[in-house]
Structure formats: C-alpha cells, structure tokens
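With one protein chain withheld, the remaining protein chains of the complex are depicted in position.
Moving on, here comes subunit A:
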C-alpha cells in the first residue's frame, strides 16, 4: 500500500514537472547512479570516471545546444533502496533530463521503473540482463545482453577450448548471474556439451567449499562462474585449494583489478567474456585509453569504456533531438545508428539493445590478455 502511495506520488510529481516549462538557460543536468563504494566499488568508480571524462570532453568543445552539461553522480553502495532514493532525488529535485544508471542488472531493474514512470530516459552502461530494457520504452543500454554473452562463452569453451563437460556455479541473488548461467547452459548443451553439475551461492558468502567439493566430484573440464569479482576471487582460491585444476570462466563481472589481486595465481588460465579490450589497435580505443590513463593513472576497464560511451550516446541524442524534452531525447536515442563508440559500433535494435561484438579475455601472467573477438 505504502509502495502504491509512493508510486502515485511520484507520478503526480512527475506529471507536474512535465507541465512546467523547461529552463532554457543554465546547464543541462544528467544524473548518474553507480555503486562507488561497497562490494562492487571498482565497477562504480570506473563508471563514474568514464562518464565524467566524456562529459568533460563535451564541455570543452562548448557543450550541447549551447549549454554546458552538469553530471550529478550519486553512490548507491550496490543497495537497491539507496539507488531508488537517488533516482527519485535526481529526477524530482535536481530535474535531470536523463539518467545514466546503474551498473548491475538487479539494481537497474529497481531504478528503471522509476525512470519509466517519470518518462525520463535511463541509459545503463553495463546492465546485461535482457529483462532490463523490457521495463519500458525509456530504458536503453550501452552494452550487449546476456543471451549473447552466455552464448559467446559457450561457443568459445566448446569450439575453441574443445572442452565437452562443464559445471556451473551461479549467484542466486543476482539476476545477472542467473541470466548468464541460463544462456550459457542453453547454448552449451545445444552444441553437444554436457553440464555435469549446477551449484549456487548467495552474494557475500565466504565459504564455497561445499559447492566446490560437489563440483570436483562431478569432474568437469570447465567451470562457469558468472558472478561478480568480489565473490569470484575467494571461489577461485578455495577451488584451487580443493584441488580443482581445470579452467574457470565468467562474464564481464570479472573485469576488475581486485580479482587479480585476491585470486593471484588461482586465476591463471581462466577466461571471461568482456565488452572491449584496451589492447585493441583501433584509433578510437587508443585515444580513449591514452586520455584515461593521463587523467586517472590507470588502464580503463570495460566499465569505464561503457560509461564513457553511454555519456557520449546520450549527448549525441540530445544534440540530434535539438531539445531537452525527454520524449524527444528518447526518440533521438532510439534512432541512434552506427555510433562509433570505444566498445564498438552501436546501433539500437527495436528493443533498445545495441548490437555489438564481444571479446574473450584470458588471465595470463597476472594480467588480462586479449584472446578473441566474437561478432554477433
């Protein structure tokens, strides 16, 4: 009941806001919500850095529609309730014209209905679960979806690595993890591979030995762990301690320097699918990597690249819309075609998902090494 009342209040307020004339002068505000602290801190920080850099570049060139852009970044600590509060605050109080939010699928699924209700464009840089953009026609993403990412890994494991049996260890508390596991399994079994064990854990657990002991008994040639780095590190360590020597693999949730630090040698020879590799020779990637390193002193991971692309996509849409009216921004963003981003050429399909390629990264010598590019 309380929730209904809240929703009602939000809709009333947002209708009220829509009626108000938009301020023409001053800055154009874009909101961003990321988990800058908490268990996914490196994800949130990378995204915030990437988005900030993109906006700074735009402002240096005079902004868009004759005004500068102001990026308002909120931290949600990877807590859905904090993210919801931040979204309401950004929309109602700060009156942002669009949102770049959130990193994870689970939290984006909480924020997206709020943006949809208020008819504010929400562009998530990194939420890969298919359900995210199904929330409504104001929800977009800058990354590929889990159907594709799961299939890419299944193909790679079955065809390139030639491993015919696999085990899956899923985080039951994460929509992202469940989605990836499902699509990996579908594709892998369709190719002729066999899933010999399926286990699960809750995010934030610290003891995975029971599940890993079961996986070990099933003798898989490959273990798929589509989780986030904070859990994957301890999982890899405990797996190696229990004597599981086969390669592990995962999705873009593995893309954090923290994984290499915690897991160390345990991560050697593992693979994960990702959105881009900083090793790419393309000019747009090289320029981005160089500028990012100059500004922040680290090599940008895929999250930074995606957030950078997301911010640029949004500015491009505002520019083509010729207005900060949210329905016009929405239409312009949906019409994006052949946008050259750091993470590939972006064209939105009818479901507001971009069609783009993925890369496979191998962990080798304590570093992320580019292994292959897979086109859709």
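Going forward, a contact is a pair of C-beta atoms (placed from the backbone, for glycine too) under 8 Å apart; a residue touches a chain by one contact, two chains touch by 3 or more; residues count from 1.
Assume contacts and distances are computed from a predicted model.
S.K.: Hey, which one's the missing chain according to UniProt: "Aspartyl/glutamyl-tRNA(Asn/Gln) amidotransferase subunit C", "Branched-chain amino acid ABC transporter permease", "(2Fe-2S)-binding protein" or "Electron transfer flavoprotein subunit alpha/FixB family protein"?
M.R.: UniProt lists the chain that is not shown as "Branched-chain amino acid ABC transporter permease".
S.K.: Determine which one of A:175, A:199 or A:301 touches the chain that has been left out.
M.R.: Only one listed residue reaches the unshown chain, and that is A:199.
S.K.: Which of these touches the unseen chain: A:242, A:335 or A:369?
M.R.: The missing chain is touched by A:242.
S.K.: Check each of A:116, A:165, A:189 or A:262 against the chain that is not shown and name the one that touches it.
M.R.: Of all options in A:116, A:165, A:189 or A:262, contact with the hidden chain holds for A:262.
S.K.: Extract the touching residues of subunit A with respect to the undisplayed chain.
M.R.: Residues 37-39, 41-42, 77, 172, 199-202, 204, 206-207, 209-211, 213-214, 217, 230, 233-234, 237-238, 241-243, 258, 261-262 of subunit A touch the chain absent from view.
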